[in-house]
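Shown here: the complex without one of its protein chains, the others still in place.
First chain written, first letter: the chains are A and B, and each begins at residue 1.
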Amino acid sequence: MSASIRWQPCISHRPDEVEEFVVSYFGGGDSKILLIAGAGFDPRATSVAQLLRRNCKLFPDAVFIKEERPNPDKVLVERASANLDLLKPCATSSMVLEVSVFASDGAVVGGRSVLRQLDAVDFSPYSDVVIDSSALSIGISFPIVKYVLNRAQLSGQNVHLFASDWPTLDHVIQPQLADRASNVHGFRKVTELYSAASVAKLWLPQLAPSGRPALQRIFDEVQPSDTCPILPFPSASPKLSDRLLAEYLTELESTWSVDTGSIIFADENDPLGLYRTILRIDDERTLAFEALGGSLLILSPLGSKMLAIGALMAALDRDLPVYYVEARGYEVDWKTAGKVDLSASSIRHVWLAGSVYP
Amino acid sequence: MSNPFEKRATEYLRDDEAFLSVVTPAPLFTFFEPKAKDGVLFDRLVVVIGTPGSGKTTIATLLQYKTMDALRRTTGMENHKELVQALSRCGAMRDGEIVLCGCRLALESEYRDFWELPYPESVKTGLMHSLLQARAVISWIQSFREANSHSVEEIEIVPKDPSPGRIEQIGGISGPGVYARACEMEREIYRIGSALVPPKLEALSKLALEGYSPFEVIDKLSVRQGGSDSAREYQPLVILDDAHSLHPQQLAELLRWLARREQQASRWVLMRLDSQTPQAALLDSFEDEQPEEAERGPKVAREVTTIWLQRKDDRRTQRTQFRSMARQMADRYLRLMETFNRGGITGLASILDVPAESLPSGKERELAKRVLKTQEELRIPGVIRRDLEKEIATYFEGASSEGSAADVQLAMLQILMHRFAKRTPQVGLFEAADLEPSRPVIANAGIADGARIQLMHEYGRPYYFGMDALCDGASENAEIFLQLAGRLVSLCETRIIRANRSGPSLPASLQHKELRQKAKEMMDEWRFPERRLVNALVDGIAAECIAKALEPTASLGGGPNAFGIPQETFEQIPKSHPRLAEALKYGFGYNALHIKQDHGTKHVTWCLVELGGVAILKHGLSFRRGNFLERTPEDLARLIKGEFP
Partner (left out) sequence: MNQKLGLQLLGEIMQWSDEQARDEFRWLKLMSRFRYDGYEDFRAGVRFLERLSVWLQQFKQQHRETAYQFVKTRLVYIGPAEMQLLVERLYPEVIERRLVRAVSTARGIPPYRVWRSPEAVNDLVALRRKSLFMALSDGARIDEFRRANVGILSNEQIVVATQLDGSKWRDLRKELRKDQGGSATFEEVYLIDDFVASGTTLLRLNEEDNSWKGKLVKFRDTLREAKEALSGESVIADAARIHIHHYVASAYAESIISDRLLEMRKSTSTADWLERVTFSFGYVLPVDLPLTKQSSEPFHDLVVGYYDPSLENRHSAVSGVESMMYGYKECGLPLVFEHNTPNNSLPLLWAETAGDSAKGAHSMRPLFRRRQRHSE
């Protein structure tokens, strides 16, 4: 017996369907949209806003979120402000929320502070809230999605999540990592209550190139009883998962001691595939560990934006902890980034809540 | 096939028996026993400070009740006696029985989060203190239930002050009552702290805000033994680990609160110290706080015990201690590996401690020629050369432990000739016998080190090999040690698998190459904040140190591995060069750099910014400490200038 699945059915649109959907749904002009999007240096920051601008009769109102990190690189600051200049014309009216991701002592506070600011925004005039997570870090975007869903549950608003992703771009943007991993604000912690019985912790780290230092910090924080790494398949590069196996050799063999057969595959472009996979594992583990105090899956999305959405949906559905390492800053290989072809649309849409669901 | 050297240290901490089989009680003897003798470990606040990897968590884990209980039950381990002895000397055990009930609470980001709540400070700290106390109580009671299967009914509180009001607020004195109250408290406060959007101040429950102070009430924990009436009493100890994760002000409040005389439970606070962080300054101010300044909190106790896990002084002892601990740890790990076990190899040193291969004869001839050329260029008479050679031979007679390979002797000779020449005016065709340098040119360990360093850079002679080099490369950090050692161990394993004809021992040149390669890989994987600045600092310091080390006269022996900054200007860095201060903080926190403050030389007090072991390995410098280049904060700032606008 499996528990109910929140997003089954799930209305979502693949990159090749997204434009058609936006034209059909937003093109009519009867929806009033609030767009919540990141206004960062990320080259992906503007693509969803521009998609809406191209196809909506009525431009959305927008809340643009600037994630502020200590000592930013000059180039990043310039790129971010250039992006903001491109974003603003996409909205009828807009406001910019400046969110300090870190407090002065280095603590990660972005998730809390963005919600504090968002709490002051009046959502009531809008029929549709569109969250664009393309240029938001998960420490910010995950709490926003959870928060907006909570609010929309009361108002019956439509909640859309868009993200544009070029996996190759993820590899040229390298984060500088904070000291420790932390849980995403508003999501469950691995250890909630000391008074609760201990559970079997299964960690599902998403392996991505150059992600070892981050996953090491998360492993130290989470201390899982078992680890089932997630590898990309299908992937644009069929050798990617082999390369990742080799890159994570030490972890697989020794540090995490991953059992043969404990590898999970997920399509790097399909959030729903990963979502369903995680749910299936959760269902089976819940049964298996019932007598032993229960089971807890711990997610740590890394790299692909699409898989991050899948993890987010699973975390929301099953109240799962999400652990990550916040970036203190980013190093971007602009030379390579310049070569990434951003013209091909790779935007995905997931309709998280609202009038289309029974 | 898993390699235990590649496990995270935290892995071992989780499994009591595995932990006990590899843990070394040395730090307990070194740092805690003296304090125990003074009787200042359990009656007041104890603050334990160390750099990352200095073993704070190991100590916290060892002192947990459940670990000690596992130790009591598992008597077969070879280090059993030593551990019991260490714990007894620190007052945690007596006559083989546990007298202390320790619990470790890691002050993860969850507690720091309380500082972000939109409430007045007193409410925020109050909530956090209540949560800490509730969890300590839960952990104490659970540790009796788990490890020794006592039922909660067998547990009772022995209160300091049996007045009903005080006892009531912690749920009475019976185990079930106290436990239930703590659980209720924990749930309520967790709910507030973890809420997506925190409840309004007015909406906070009475429960969360009302007084709850088990640390003040609980004097002892009493546990009835197996249905009988006899009970055993335990001193409760709460160990708050990773206190540096808190907001500085939050930490200050926590320390002030824990230092209060009313507190009965033993309380230790463990924290990492990054130089130049607010916490460091904070701690100083806390220690120096004068009674008259401390009017805010009533009855702030001056008696705080501070334990530095890596003391500011006596680094030589520290290095020796680390070497011995690392050796024990490595040997324990090695025994866990089947390949080695089967091969009867029980000590890592036996594989690593080999003599350096001498230079191939061609290269050695080349070196000899170069020495001859130097002699000619510097116009050093043969008789002097013979004297210098004799000097070198005499040195090696006295230092029998060092390899006296011909190539080293030649390189030393070259250095001595340069030194000789520098100290003697160029006098043309004087008679050799008349030449007496104003100061005698002598061969010593520094010259030998300089010779080896120069041979490494100029002839590729192996320099980093043997157990001591491995330990020193780890800069006293167990995690780094494991990573470096793991690289060599896996290579040995391969040689055993291949039934290598020359046996499992690793030739010096291979060790040297592998350690440097690993060091480079580790640095490439640095992902901490400001790593570009830290890299620039490391590379810049290293480049200048190498240039100095390769001077023909090797004026600093094996050469420097640090910049010395006058102490008082160093202290100004956070103000004068804030970005540099950040870089130094992270460099220090991640063992890329070491900061040795108050390094006294003749007239000046210096602060040494030393390269960490891994950086030394990568760049090819000497591990010997104390040699530095005199520099200023501006010189450091110059190194990172290109890295930010």
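Everything below uses one rule, namely that contacts are C-beta pairs under 8 Å (C-beta built on N, C-alpha and C of every residue); 3 or more make two chains touch, one makes a residue touch a chain.
Keep in mind the model is a prediction, meaning the values are calculated, not measured.
Remark: the omitted chain is touched by one listed residue; of A:226, A:253, A:283 or A:331 this is A:253. Here the missing chain is touched by one residue of A:29, A:125 or A:358, and it is A:358.
From the options A:24, A:104, A:153 or A:336, the residue with contact to the unseen chain in the full assembly is A:24. Remark: the residues of subunit B touching the chain excluded from display are 1, 490-491, 493-495, 497-500, 510, 513-514. Listed for subunit A, the residues touching the missing chain in the whole complex are 9, 11, 21, 24-25, 233-234, 236-239, 242, 245-246, 249, 252-253, 260-261, 263-267, 270, 272-273, 276-277, 351, 355-358.
One rule holds for everything that comes next: only the chains that are shown with their structure count from here on.
Remark: subunit A and subunit B have CA centroids separated by 36 Å (rounded to whole angstrom).
Subunit A makes touch with subunit B in their complex at residues 70-71, 73-74, 103, 105, 107-109, 112-113, 115-116, 119, 143, 146-147, 150, 174-180, 182-183, 185-186, 188-189, 192-195, 212-214, 216, 219-221, 223, 250, 253-255, 257, 328-329, 331. Against subunit A, the residues of subunit B that register as touching in their complex are 1-8, 10-11, 14, 108-110, 112-113, 115-116, 118, 134-135, 138-139, 142, 179, 182-183, 186-187, 190, 194-197, 245, 247-248, 278, 525-532, 579, 582, 589, 644-645.
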